[in-house]
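One protein chain is absent from this view; the other protein chains keep their places.
Moving on, here comes chain A:
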């Protein structure tokens, strides 16, 4: 009886999530409508990334890059919508993990009542959960409490601006940095900005300061 009770609650939960309320999409549709647009192999890739992120195997979900490829294949989906689908699925998987759902339990709660989810999506979810779902354990790693973005990577470029429409001979050195950050929901975004050389030197000094404080604290 306890078992059924828990399952029914979760079922309601998932229906709520996949209906329009929980995640409003730009055209008023629900997550299920958007999921229907995504070709099966891309959907599988998205689920893979989400599970791997929840398993701390990868730092984040590369929504932007995936969206680019989906669009190139001819599907009309924008990055905002894909991000919301990713969030919905992430919520689905992490809830299932917290409640230790078996594959059958998960599929059952998706299947009944939520007839809107396309069959291929349910198949992918079943497969991914079966393969990797059980491995989502409560993490011992202290850095998982993500309330702000997590730093993933930094790329840089040192350039010299030679000329511009305002100064024919500039010779102005600058540093361009692109920070890759995983936001609290796990989605990866890039942020690029420029620094003058004095700013860059100060930047380095601050980081050294931070590192020495981290050592001694």
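In the analysis below, a contact is a pair of C-beta atoms (placed from the backbone, for glycine too) under 8 Å apart; a residue touches a chain by one contact, two chains touch by 3 or more; residues count from 1.
Following the convention adopted for this analysis, contacts and distances are computed from a predicted model.
Report the protein name recorded by UniProt for the chain absent from the figure; options are "Exportin-2", "COMM domain containing 9", "Glutaredoxin domain-containing protein" or "AP-2 complex subunit alpha".
Checked against "Exportin-2", "COMM domain containing 9", "Glutaredoxin domain-containing protein" or "AP-2 complex subunit alpha": the hidden chain maps to "COMM domain containing 9".
What is the set of chain A residues that contact the non-displayed chain in the whole complex?
Here the touching residues of chain A are 138-140, 142-154, 156, 158, 160-161, 164-170, 172-176, 179, 181, 191-195, 197, 199-200, 202-204, 206-208, 210-211, 213-214, 217.
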